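Removed from the display is one protein chain of the complex; every other protein chain stays in position.
Chain IDs A, B and C follow the sequence of writing; residue 1 opens each chain.
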Amino acid sequence: MTTTETETTTTPTIQKGFAGQSVPRKEDRRLVEGQGVFFDDVKRHGMGYLHFVRSPYPHARILSIDVAPALELPGVYGTLTGDEVAILTDPFFQIAAEPGGSMKDYALAVGKVRYVGEPVAAVVAETRELARDAAELVLVDYEPLDVVVDARRALDDDAPVLHEECGGNLTYEGVWEWGDVDQAFAEADHVVKISELHFDRFNSTPLELDGALAEYNRGTGQWTITTNNQFPGFAVIMMAPAMRVGTDKLRFVTQDIGGGFGNKITSHPQLVACCLLARKLNRPVQWTEWRTDFHQSMSHGNERWFLDTEVAVKADGTMTGFRTKALDDAGAYLRYEPLGGVIWSQVAAGMYGWRNIRLEFTQVVTNKAPCSPNRGYSRMQHLWFTERLADIVAQELGFDRVEVRKKNYVQPGQMPYETPNGCVYDSGDYPAALDLVLELIGYDTVEERRAEAASRGKLLGFGIGSTLDSGTNNFGQSQLINPDLQFSGNNEVATVKLDIFGEIVVTLGTTPQGQSHETTAAQVVADILGCDVDIVHVRAGHDSYWNSHAGFSGTYASQFAVTGLGAVKGATDMLADQMKTLASMVFQCPKEAIELADGFARIADNHEAALPFMALGAIPNANNAGFPVDPPPMNARFVYRPPFEVPDKERKFGNLTLTYSMQIHACVLEVDPETGVYELVDYAAVDDCGVRINPKIVEGQVMGATAHAIGAAMFESFTYDDEGNLLTPNFYDYHVPHTLDMPPLRTSAVESPSPFTPLGTKGMGEGGGGGIHAISAALQDALRAAGGAIVTDSHNPYHRVFEMLTHPDEARAKVEVSNR
Amino acid sequence: MTPTTSLFVKVSVNGEEYEREVPARRLLVHFIRDDLDLTGTHIGCDTGSCGACTVHLDGVPVKSCSVLAAQADGAEITTIEGLAGEEQTPLQRSFSEHHALQCGYCTPGMLMSATALLEQNPTPTEDEVKIALQGNICRCTGYWNIVEAVVAAGKGSA
Amino acid sequence: MLLREVSYARPGTVEEAIELLAQNDGARALAGGQTLLNVMKQRAASPDVLVDLGRLDELRTISVSGTSLEIGAMTTLTSLIRSSEVEVTRPILAEVAATVADVQVRNRGTLGGNICVNDPTNHFPPLLVALDASMTIAGVGGERVVSAEEFFVGVFETTVQEGELLTKITVPAAGKGTGDGMSGVTLGAHGTYIANAAASVVDGTWRIALGCVGAVPVRATSAEKAFSGDVDDASARAAAKGVGATVDPPSDVHASAEYRRSLAETSIVRAVLQANERARG
Partner (left out) sequence: MKLEGTKEFEAPREVVWSVINDPSKMAKTMPGVESFEIADDTHWSAKVKVPLGLGGLKMSIAFTKLEERPLEFASLNAKGQGVGALMNMTTSFTLSGEGEKTSMAWEADVKIAGPVGSMGQRVLQPIINQQVGNVLAALDTEVQAEKADAGG
């Protein structure tokens, strides 16, 4: 069961009307009646079904591909191979500078395969079953090559090289250093050393898999791609140059998307294959990815090692600095990477006051599925790391975990706080939020509960996971890893119009996957125009034809509440002004005299003089004769642009994100010392994302992030064997938590409005993996009574806990303390 | 009797009779989505694990990805499209009121499983709901609001 | 998703089914299909002919005859859970059935299917070995009855030959002095077993079977013999000790062989204590 409470520290910056209320979602009606429109629900006459031929080898040379047997099968429309792709397209644009920048990545494998499940050919046939039959008939002759699976081996002299053109497996390396690290260590009273920490590989496994319906019009040379890609702005700049066409030739259409969590950003290679086949076969081509395909090939979360970490600590428990070597495993291709190499630095210091940081970031490729954004992208790994440091320092030096946090947290008085690398934490009271979560979970009774559990033979553990959810990217940060890139800032678009019968129609550039944009946008519009949410119609999904998108349009990186709603507010303010202007023309009064309320534009001190929205909408649209000047169009388009500077490339310094939501999670678990099996028995989470337009929707996001974290900590892992086979290729072995795996949950919220955003809102939703941090901490706490193993992995299935119980010294050996 | 790779299947779906010739290998879920164009029933895995494809087969919730269309010959099937008449059911309304859905992809399967539970047990406890929904994966909500919505709908109808 | 081409037949009688299985090369009985159809999606099995047993209501009966409980092979797990006969004669069957997968799977999945698949992680193979169940197999030449231990031959393999059909599972009814228990570790609540043990005691005589440690259920004979007189935590632990060393379990992503050996011993202790408590009534 869940219980909820809310504390509001400050009143929001906008009037509370619909905003601030948990109004029911506009999306729900169609979705609970099975009337949603997901990409796979869309059909076209004569469309063919695409099935990919995938590599069974993690690393092999493709000697030959024979599609003839497939083409002979009745009902097969055609095929596509890597050789054709290499002729018809150019390699995808690479975000990386050298050496990663030389990588050649195509829609299908060309010459070589580099991970199990990599598409090597595609077949299109009359039915889904036939397409798979035909795919199984395609003969591919492979010459297997040695594989590298462990990132720590990828740079060895004898390691097999995935991309010869890159001259090795290194794709990016950079030293990120701020403050005076050497001095911090010189002045430290204690230095805690941790030889190895590992953040495991998993992803959010949205329930709907990737896919598209690609239609090609020979007359216009344009493709219409009905898909669930969640970042069309990115897909189009990847696809258009590769396909040697202008961006206008690629129309993206999305409506309902069955979850994304970042995992649906990098489907562009498969989309290109669909487009090429739609043109080649001159018929609509439909591709639906299946679960095993997705697990083997799509958007794994970055696996990261933290090696030779050292933390400088003063006698009073103040943590003054850390240095570490982060080794990031990008998998086989750099689809969105190496952006993970900079995104972490949005939260370089976590929630703490560390002023002296040195992090050597190295990214390598391995024979595993490509990594791409995944809920908490790159920051989650780093925040888990900073939380591990706090808990390990506390345990090894004998400090109280709560006190260490309160002492080292950035303090409310410091807000807005500039971090050592120039990021600005906009607002928040971290210590107060910690007190709140401790109260929710009954921290004062933990020791009693521990004793009671011990009487039942169980080891009880309590853990805290404090984490940040940085939202609204400054894409200028991409220049920190590749100075030649010409991206900076961010934007989002909305159009709002008053239509002929008085309806308000809103279109967005975003591609929601459950984030309820239709509802929250309507709430903002209704408050500004003084009308009911029911007359505000927000178009579902995204369509390039709406002219309501910009280069960064999409739904990713916790930003809608800032960029999306910022655009909605901007456009609605413009429309409101047009409506007042028009009303003032009709009433022959100054514009300032007009107010918008109760669905009317009326003279503020004479409510008799009122025009219904219908009348206003009709004038420019249908009844415009006799006006001395042109009536305003009742139609507004606004591009929201967050206030960003281009970061300093030399110092790697600057504000990389506009807002910093905060979550603190706390959990209590019980370990069975005989088996290593453990159960979450109590859980609480506090969220502060500034002004909440719709509290229930915000709470829903917190719950979702919590569930993902629990899954990642306990069950979910993309584990490969030494030979490069994925051992968890579907839900048989990749266990996703279900109802019975969920602990009781208490949530609470604090509202610290952002001073930097139009509505005082902050981006939120990703959640920063707070639960992973909390569960690692709680396990370490529980194990104190059984050998005192240190938790050095983010993923702790039963067998790993059993290892820690039976061989605690192996884990302890990774930690060393030196005192002055 | 000789085995065949194609056969006629007669089913009643949401009260409507359908007769189609289908390949013996076609799964019920593809038959419902692709042959009958009832796309409210979804697919989220390929191992019979996620429950997004849950429908009622002769009144019993089953995973339509783990049944051949041929096996359903002569059966009465209810899909998500068959739940609401003019009005939504109290359970559907409860899902909306309790924010029990985000992306909505698992929702049809959740509703079919929960509806079957409420038919047998009009006022289920929280634990009974969890057991009834264990075969339905949701990646957005963490289940808390879903369980709440079903319990509330039960209380409502009791 | 998406199966390879397969032929399908739906017999109306057991005789017809046996005929179809005997006369068609690569024919495979389709019971509930909850495992078979899904491994067919993965291409881990590709039968040429599916003989759908769905209409053989004669295989869906549950009855008590004399001192034994007779369960038709096509009895769904849901029916097991709801059966008063089962509740009265051998409740452990319903108790375990209720923890297999989920409601939808239990509505289609059958007891016969669960044991004919003989996936080493399945619940019923070790349980039925511990309960000393026997299986009735019908073929063109008539019926034969085998013990649970003889029944399980290998992974996905049983003694049921081409042209044969498992029709009935017979379990001795529990009398006074009988107690059954099953314990193990699963991947998530009610999930796939990582390791388990089923134990059954009848008037002080024990049968203990381990799951997930080999291709077929493994009798823990040393533990079975270890008990003399009162069973308590200490004697259960003593009995289980060393059993792990006698098995050769697989190592996989969920458990090393060493971990499975340890879980096997712990599971024995817990299953035995559960069974013992119930035997005492």
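Quick notes on this one:
In this text, contacts are C-beta pairs under 8 Å (C-beta built on N, C-alpha and C of every residue); 3 or more make two chains touch, one makes a residue touch a chain.
Just so it is clear, the model here is predicted, and its values are computed rather than measured.
One chain is not displayed; in the complete assembly it touches the shown chains A, C. Touching the chain that is not shown, out of C:28, C:123 or C:261: C:28 (per the contact rule at the top). From the options C:13, C:46 or C:67, the residue with contact to the unseen chain in the full assembly is C:46.
Only one of C:88, C:140 or C:155 touches the chain withheld from this view, namely C:155.
Looking at chain C, the residues touching the absent chain are 4, 26, 28, 35-36, 39-40, 42-48, 116-121, 153-158, 160, 192, 214-215, 248, 250-254. Mapped onto chain A, the footprint of the missing chain covers residues 56-57, 116, 136, 144, 292, 296, 723, 725-727, 729-730, 732-733.
Following the convention adopted for this analysis, only the chains that are shown with their structure count from here on.
For this pair, chain B with chain C, the centres built from the Cα atoms lie 28 Å apart. Chain centres here are Cα averages; for chain A and chain C they lie 44 Å apart. Under the contact definition stated at the top, the residues of chain B that touch 2 or more other chains are 23, 25-26, 30, 43, 46-47, 131, 134-136.
Residue positions 128-129, 290, 292, 730, 732, 738, 740 of chain A each touch two or more of the other chains. Of all residues in chain C, those touching chain B in their complex are 1-11, 16, 20, 24, 27, 30, 33-34, 37-38, 41-42, 49-52, 54, 78, 101-105, 107-108, 189-190. Those residues of chain B whose C-beta lies close enough to touch chain A in the complex are 23, 25-26, 30, 33-34, 37-47, 49-50, 52, 79-81, 83-84, 88, 92, 95-97, 99, 101-108, 111, 126, 129-131, 133-148. Against chain C, the residues of chain B that register as touching in their complex are 1-5, 7, 23-27, 30, 43, 46-48, 51, 54, 60-63, 65-68, 70-71, 73, 113, 116, 131-132, 134-136.
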